[in-house]
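All protein chains but one are shown at their positions in the complex.
And now, chain A:
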Amino acid sequence: MNRNGLPFLLPMLALSLAGFVLPLALLGVFSFVDTSGSPTLANYQRLFADPFVLSVLVDTIALGFKVVALTTLIALPITLLYWHASPALRRVIVFLTLLPMLTSNVVRTFAWIVILGRQGPISQALVELGLAPAPRSLLFNETALVVVLAQIELPLLVLPVMAVIARSDGALSAAAQTLGAGPWRILVTVLLPMMAPGFLAGWVLVFAGATTSYVTQSVIGGARLIYLPQFVYREVGVLFQWPSAAAVAFVLLAATSLIMLAMTAAARHPRLAGHA
């Protein structure tokens, strides 16, 4: 094994040790002590005994899966277009995909407030078309939150799939055609399996992004929809309950890690790993 690269990794290792691993360990310690400083499991026991906390946990994970599902539905036509596109059109698609990432999450979230608000274009259109009696806000419900998160996280799913496509043999669908396959059979048996490693990688990113997106969750979801990030913030910022906040944060970390590990493990399947 060649270890000559180690010096080049040191700055990154030091940064991630001091800025991530150490605080995380401290948080871990916090979650296992009570206010007086003696070790206890009470923080976790309290958490799992509280039906509200459990519902927040379930809602957060459900939100992650809903965003993943909607993002996939939107990403699929884009990636299929990319697969069939000429090199010039491919560059345009990559550019349009990257474009929203040039603005911050916060800006994109506030843009959605305008779109979904009472005076926004959707509300106005519904009134003009006679589908709604009066203008009303479309904000502060889970559907709106899922749509907004899907738009914000979309590049994280599309880009890995495009990377897989760019590396695969463009003749695959032509080969399937000469072997007698129609468009649906090509999609299901050739294109989707080919793109699967990209989708798995993208799902991990989208899931992580959607479940932890504090700003979007609180601005679009409003005060009545509580997910784990807001819950942690409330424990720390409002109630100063550090031990309980630490425990919640660790539960969130464990739950999302478990799901992401499962997705990553799936992506390492030999049939997929070959071109991932």
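Note that contacts are C-beta pairs under 8 Å (C-beta built on N, C-alpha and C of every residue); 3 or more make two chains touch, one makes a residue touch a chain; residues count from 1.
Everything that follows uses one rule, which is that contacts and distances are computed from a predicted model.
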Missing subunit (named according to UniProt) among the choices "Molybdopterin-dependent oxidoreductase", "Putative spermidine/putrescine transport system ATP-binding protein", "ABC-2 family transporter protein" or "Protein SCO1/2": "Putative spermidine/putrescine transport system ATP-binding protein"
Residue, one of A:L41, A:L98, A:A125 or A:A174, that touches the chain absent here: A:A174
In chain A, positions touching the absent partner: 168-169, 171-172, 174-182, 185, 189-190, 193-194, 196, 270-272, 274-275
